[in-house]
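One protein chain is absent from this view; the other protein chains keep their places.
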Amino acid sequence: MSTDKVNLSRRTILMATAAAIPLVSLSPHRARAEGLEGVELHRYQPVFFSPAEWQFVMAACDRLIPAEGKGPGALETNVPVFIDQQLHAGLGDDVYMQGPHKADAAPTLGFQHDHTPQQMYRIGIKLTQQHSQQAHGKPFEQLAPADKDALLTALQKNGISFADLGEPTLKPSQFFGQFLGDAKNGYLADPMYGGNKDMKAWVAIGFPGARAAYTEWVDAHDVKYPLGPVSLSGKRA
Amino acid sequence: MQTITNDDVDVVIVGLGWAGSIMAIELAKEGLKVRALERGPDRPPEDFAYPKPADQYAYAIKNKVFATPRDAALTVRYNTGETALPTRKWGAFAPGTGVGGSGLHWTGVLIRPTTTDLKLKTYADQAYKRGTLDPDMRIKDFPFTWEEIEPHFDKFDKICGLSGTTGNLGGQLQPGGDPFEGPRSSPYPLPALHDTLNSSLFAATAKKMGYHPFPNPSANVSQAWTNPYGAQLAPCNYCGYCSKYPCLNYSKASPQTAILDVVKRMPNFDYKVNANVIRVDLHADKKTAKGVTYIDEQQREVFQPAKIVILSSFQFANVRLMLLSGIGQPYNPLTEQGTIGRNYAFLSNGDATLFFKDKHFNPFATAGATGEMFNDISPGNFDGPSLGFIGGAKIHSSQATGAPIGTALPPGTPGWGKGWKEGMVDWYGRSMKIGITTTCMSYRGHYLDLDPNYKDPWGQPLLRMTFDWRQNELKLQRHLRDIVLGIAKELKPDAMSENFLGLDSHWDITKYVSTHNVGGAIMGTSPRDSALNRYLQSWDVHNVFVPGGNAFPQNFQANPTATIGAITLFAAEAIKNQYLKNPGPLVRV
Partner (left out) sequence: MSDVMKTLKHFLGAAAIALAAAPALAAAATTAPAETLAQRGAYLARAGDCIACHSAPGKPAFAGGLAIDSGHGIIYSTNITPDKQHGIGKYTEQQFADAVRKGVRADGTHLYPAMPYTSYAKVSDQDIKALYAYFQGGVKPAAYAPPASQMSFPFNLRWGMAFWNYFFADDKPFKAQPGWSAQVRNGAYLVEGLGHCSSCHTPRGFAMNEKAGDSSSPKFLAGGELNDWPVPSLRGMPHWSQAAIVDYLQTGRNKNSAVAGEMTAVVEHSTSHLSQGDLNDIAAYLKALPPALARGAAVKAQGHDATVKKLSAAVGLTLGERLYLDNCAACHFVTGKGATRVFPELDGATVVNAENPTALLHVMLAGARTPSTDKAPSVLVMPGFGKRLSDGEAAALATFVRQGWGNTAAAVSEKDVAKVRAKLEAK
């Protein structure tokens, strides 16, 4: 069929209907905003942590999810950026914080202490560094890897006492638990949150990310899924 | 501060989740002026357009579409006499908020209780010798027959596009379905979802061992569906972001997909969001309500007059509102006087995780309800009496999600470091679960009341929950463990971990079970020991109806949503056909 083209450069006289389809706001030229995904760790300026705290966080992340072995480490995947951003954005503001707080509640009755995640990191990092100075004469980030691991284990198992360092309620295991949980979240969350850089963690484990469309795969039992992940922003790996 | 008063309505609905949405559409279709007040925000489907919900951190870790403990915490204690402590973070359960409530992000297992489940007291009296069961148990029958409620189950099944395999059609057993289900008047509206590797392995083994597995009945629909209201659902694409997530594909039956676009077209229906109802206001004689009071978006106090009040704000909040408003007498566990707060029950779960180093389970390719289950271990269908407990469980292999945070790793894997990292690489996608979801009886000492110490941001006391595991449920767990491990053994995994309660286990509120909290304002045949009659009408305040899981006298092993939908439809019918013509108590004793 011949389509007679009359080029109407602006809206034609009959394009007058009130309802329009919803328009997505499109940034010019770049279809995808980089946001936190483009961050380079060595150039990143933390917004929550002080420079000294940042040293600790980087070093600790590097042991919690190290570079050695199969799969990327926490530094390669910008996990510290995730943690910094989350704390800055108010992580933990959904928690019920009204008192009174029962410090020695049975663990099965759940989180009961009165520290926000932000306070836990501040206090936990300070006291861990204090212990490191006392025990080794250096800050955490300067310890040998084995000593770092030992100190982290001591935190995890309450092998050191924050009470002895003047902190009445926060236990090392609570600080460690928060930190480890945040690190794992940062490692495996969508890269838009600042971690899991370039979806490297997803690639390593074989998780397809935000594709969320597997109609033709649900019947393929025990077949390796061949396709790399896609992020929420549409990046491919 | 001056209280604002709104225009009058016929029906005010507190909470626009499943129960509230069903009431809204059924009563608005009748021509009544209906207004819903929702504590949380609006949740239009375009906020959850593909691929936004494919975000585990936001939805499943930070609980984006849930209520926050800051606003909605309860307090918990194991026994009367102890000091209850707040649920500062969610653990065992996590209530929803916002338009759609938890109906927006539920898993979507839509399953009916059995005929025995609905008459558990009758069964217990017949099957158990006197003195065998815990004397503190307070089991009751539901106050209606299967024949009365079945048409409402049927309607809700069709509203949701229930997908599965029929087991019992009009009394005739059908191959492939649940032989223990009560007779249905219609077959399942849609065929079952597809099996994944885990559920096909499980079903094959279970069948070989003499059990009767069938696909999890699913409200994640298997094909395009138009429901009785004219609303449309799309076929599930097994996206793997289901339980705790709003559906990105119009495939999960929710108030949004199944009801709201329809009721919003009616000029006699409207709703307000960010409207937190703080009490039901009663007339001086306390026999009827005159409306409700809520705090609006601007923190102003607003009175909404209404002729009928529906409390559909979820089990906890319904009971709490009744207590805060003086509807009925609060329950006293020592004297057993009062009915508001009694018969609170929960449920327990447990599982074995099986690891296979060479299999590809592709856990990300799944729907919320994907899985196979069997009901062979349900009350009345196995010899519970000789085992010394009452109750049973769904035994199932489901795969509700494959998102990677929280991936199970084989026993012995370190919690961090190189070992953890390599464990993730080696074992993600290499495991399956066989799980149990159990019944839970109600007890004299398990109840809800108002906490004396802790308050919410609006200054009102939190709801206090007194609950723990009892020997009956723990014995049940040990029995189920044997069955599950028996099946697991047949599958010969390379490694296995297990997670079941022990006979000395306390309820651990830090581990997620399910948000199937029930009871507290139960339906019954007598105002002496129940809060509501068979139509969910308060015995005390006849223009207040309370649809929700609060109405169950104890918990059965089936997920509660199907029953909540059915009893709400049943109540809506009674309001339309009886209450409007003759407002007053619908059941005389």
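As written, the chain order gives the labels A and B, with residue 1 at the start of each chain.
We adopt the following convention: a residue touches a chain if its C-beta (ideal position, glycine included) is under 8 Å from a C-beta of that chain, and two chains touch if they have at least 3 such contacts.
A quick note: this is a predicted structure, and the numbers were derived from the prediction, not measured.
Between the chain not shown and the residues B:172, B:298, B:386 or B:582, the one that touches is B:582.
Between the chain not shown and the residues B:232, B:332 or B:381, the one that touches is B:232. In the complete assembly, the contact with the undisplayed chain comes from A:233, out of A:55, A:169 or A:233. Of the options B:90, B:156, B:250 or B:294, the residue whose C-beta touches the omitted chain is B:250.
Residue-level contact of chain A with the missing chain is found at 1-24, 26-28, 30-33, 211-213, 215-217, 225-227, 230, 233-234, 236. Against the chain not displayed here, chain B makes contact via residues 10, 31-33, 45-46, 49-51, 223-224, 226, 229-235, 237, 239, 248-250, 257, 261-262, 264-265, 267-268, 288, 307, 543, 580, 582-584.
In this text, only the chains that are shown with their structure count from here on.
If each chain is reduced to the centroid of its CA atoms, chain A and chain B end up 32 Å from each other.
Listed in rising order, the residues of chain B touching chain A in the complex are 46, 50-57, 61-63, 68-70, 73, 76, 83, 85-89, 91, 194, 196-197, 200, 235, 237-241, 248, 359-362, 364-366, 370, 402-405, 407, 415-418, 420-422, 424-426, 428-429, 453-455, 506-510. On the side of chain A, the complex with chain B involves touching residues 22, 63-66, 68-71, 73, 93-98, 100, 102, 105-112, 149, 152, 156, 180, 183-185, 188-190, 193, 201-202, 204-215, 217-225, 232.
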